[in-house]
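Below you'll find the structure, written out as structure tokens, and then a few comments.
Excluded from the complex is one protein chain; the other protein chains are retained at their positions.
Labels for the chains are A and B, by order of writing; each one numbers its residues from 1.
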Amino acid sequence: MITLEKRAGPSKAWALVTPLVAVALTMIVGGILFAALGKNPFETIRTIFLDPLFSEFAWFYRPQLLIKGAPLVLIAIGLSFGFRAGVWNIGAEGQYIMGAICGAAVGLAFHPMESRLIFPLMVLAGAFGGWAWAMIPGVLRVKFGTNEILVSLMLVYVAEQLLASMALGAMRNPEGMGFPGSRNLAQYPSAANLELIKDSGMHWGVVAALIAVIFAYVTLSRHIFGFQVRLAGQSPRAANFAGVNPAGMILICLGISGALAGLAGLFEVAGPAGQISIDFNVGYGFTAIIVAFLGRLHPIGILLAGGLMALTYIGGEIAQSNLGLPGAAIQLLQGMLLFFLLAVDMLTNYRIKFGKGGTV
Amino acid sequence: MDLSSINPILLLASLMVAATPILLAAIGELIVERAGVLNLGVEGMMITGAVCGFVVAVSTGSPWLGFIGAAVGGAFLALLFGILTQYLLSNQVATGLALTLFGLGLSALIGQGYIGIKAPSFPDWHIPLLGDIPIIGPIVFQHDPMVYVGLILVAATWWFLHKTQGGLVLRAVGENHDAAHALGYKVTRIRILAIMFGGACAGLGGAYLSLVRVPQWTEGMTAGAGWIALAIVVFAGWKPWRLLLGAYLFGGMTVLQLNLQAAGLAIPVEYLSMSPYIATIVVLVIMSAGRAPRSLGRIFHASR
Partner (left out) sequence: MTLLSLQGLTKAYPGVVANDNVSFEIGRGEIHALLGENGAGKSTLVKTIYGLVNPDAGSMLLEGAAFAPPEPRAARKAGVAMVFQHFSLFDALNVAENIALGMENPPPLQDVAEQVREVSDQYGLPLDPSRVVGDLSAGERQRVEIIRCLLQDPKLLIMDEPTSVLTPQEVTILFETLRKLASEGTSILYISHKLEEIRALCDHATVLRMGHVVGECDPSQTSAREMAELMVGAVLQVPEKPDKPAGNVALTLTGLSAPAPHEFGTALRDISLTVRRGEVLGVGGVAGNGQDELVAALSGEMRVSSGMVRMGDDDIGHMPPNARRALGLCAAPEERNGHAAAPDMTLIENALLTGNVRKELSSRGFLKWDRARDFAAEIIEKFDVRTPSAGSTARSLSGGNLQKFVIGREILQDPDVLIINQPTWGVDASAAASIRQAILDLAVAGAAVILISQDLDELMEIADQFSALNEGRMSDPRPAKGLTIDEIGLMLGGSHDMEVSHVDA
């Protein structure tokens, strides 16, 4: 009989190894899946995980890595605070959309004026949009005890409808000949989030993501707020006893994650996406949840996990066009990765014992 | 705008149809949560059920077999959740989310070749005598069989929870798993069974969408119905009969906004489309009085 025995403390070694084990298991089971779909498993795995970095066209894909990775890292860093504190914001997708809408609205309002102040204002508006959208579940939770998981998620659907309405109505490009979608902000110098170094993929969103990682690292390891976040998640009663205000903790955590998701949305709409359109959002807000867990809610881990997840996005696109792999298979692969991580995570907190069980 | 084009009888009748998928998924989740497990993967299990049901129904030509296939598919996915949370002791919130992401991917993959196909249809039952009653007949007694399956499930769940020893044990496990364990009940086994029942119900709910309500397969077709089912369980305060009320409330909202869209109301379509979600939030705010099972979402590990 196999039994689990709780460790006296979480194992540091396993905490580092489990994400790697999860990635390896995902590759194995993913390979079997690809084989079942009639693809060469080794070629497919190589295409997804290695080609974006090392193939002859890697010069084209590497900048993409930053472009895809930045929003994931930015959002996941925000989510990690809440997830650590037991505040489950899973509506980052909605906050991302609202950040994009608010930021773009400021930019479009100034069109065609040129000023250095426009982009900073858009950044503020983007962060505000995401923050405000996250405050809805926050305030409802604090005032009425409403479940923030469900409210934040419902608001994703509301935000998607708002996005459609904006793209078709209020923000539609007056010179767009009736096509849905706003003016292209990337072609409006004062509002554009352009590459800081040509062909590097490095834009302001990447800078913001790196700052967020450093900020989160310092806060979690050196600041009393980081301590309180961890305490609130692990033992709410002890946190209350230590003087942590539970309502404040909920609002701050939701606020941080909302603002960062909003920022991610703004940087996306003003740069890589360029415009508000119906299909503007591609699920970064949901994938960021995987990134946050895969990175074990640790800032450095999230940075690495964000890179890995961006890799599967880009590699998935290559596999889609070169090998005819269905797009859904990539989505499945990402879900599987989170599954395996949760499954092997048990090893950090428990020891497996073989033999006669002690308890019935 | 032409509001007179809305037929109140048809509206109420389609309300029952619109409520059914959510009702089916919610009744399963209610049992799961009463057993003390929070499975946030309802959306993923629903969409997997939707695609499994569709594929089976198309290949066999039988909607009944389709629903059975959907229940099996949903239960299988739920079993994954059960193994992770009950044996590998993973966090239930995170695992539920993973299940949803996984289910969305899996269903899209399975359903690739089935887009644009029409499913074999379920004939509406015209219940003799009852179906002929004016007004009430068309509203209540002229539906497809699954509408009644949903209602029977609600009644059966209530009976099981409150009138049987099994239901008592299930509630006890959800209330205090340590005490239930001390009395010698198999907490993990009971929970796994509850989780699989929840998955099967969610699968039925999903298949109702793909086989009856829409009826065809499109990616992501559940569009948050699983999450709304979760919300309705909270709204219902974990009580079966109030679940019915919640599902009809939501079904009514959906049908009404669709009718208003069709009637050409001067409100943009997008705002009407978001109304069911907003209504769900409003309802959650007003009704958060219920008492959750005490062990809900907590990890159970039998130690010495």
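Basically, a contact is a pair of C-beta atoms (placed from the backbone, for glycine too) under 8 Å apart; a residue touches a chain by one contact, two chains touch by 3 or more.
Predicted model, so just to flag it, every value in this text is computed and none were measured.
S.K.: Would you indicate which residue among B:Asn91, B:Asn176 or B:Gln261 is in contact with the undisplayed chain?
M.R.: B:Asn176
S.K.: Hey, which of A:Pro10, A:Gly145, A:Pro189 or A:Gly324 is the one touching the hidden chain?
M.R.: A:Pro10
S.K.: Among A:Leu50, A:Ala242, A:Ile300 or A:Ile352, which one is in touch with the chain left out?
M.R.: A:Ala242
S.K.: When the complex is taken as a whole, what residues of chain B touch the one chain not shown?
M.R.: Residues of chain B in contact with the hidden chain: 165, 168-169, 171-172, 175-176, 178-180, 182-185, 291, 293-294, 304.
S.K.: Spell out, residue by residue, where the missing chain touches chain A.
M.R.: Residues 5, 8-10, 222-225, 227, 230-231, 234-235, 237-243, 245, 356-360 of chain A touch the chain that is not shown.
FYI, only the chains that are shown with their structure count from here on.
S.K.: Whole-Å distance, chain A centre to chain B centre, using C-alpha means?
M.R.: A distance of 28 Å separates the two centres.
S.K.: For a test of understanding, state which residues of chain B touch chain A in their complex under the given definition.
M.R.: My answer: residues 40, 80, 84, 88-91, 93-95, 97-99, 101-109, 112, 219, 223-224, 227-228, 230-231, 234, 268, 270-271, 273-274, 277-278, 280-281, 284-285, 288, 301-304.
S.K.: Okay, in this complex, where on chain A does chain B touch?
M.R.: Going by the criterion above, the answer is residues 4, 6, 83, 88, 90, 136, 140, 144-147, 149-151, 153-158, 161-162, 164-165, 168-169, 286, 289-290, 293, 326-336, 338-339, 342-343, 345-346, 349-350, 358-360.
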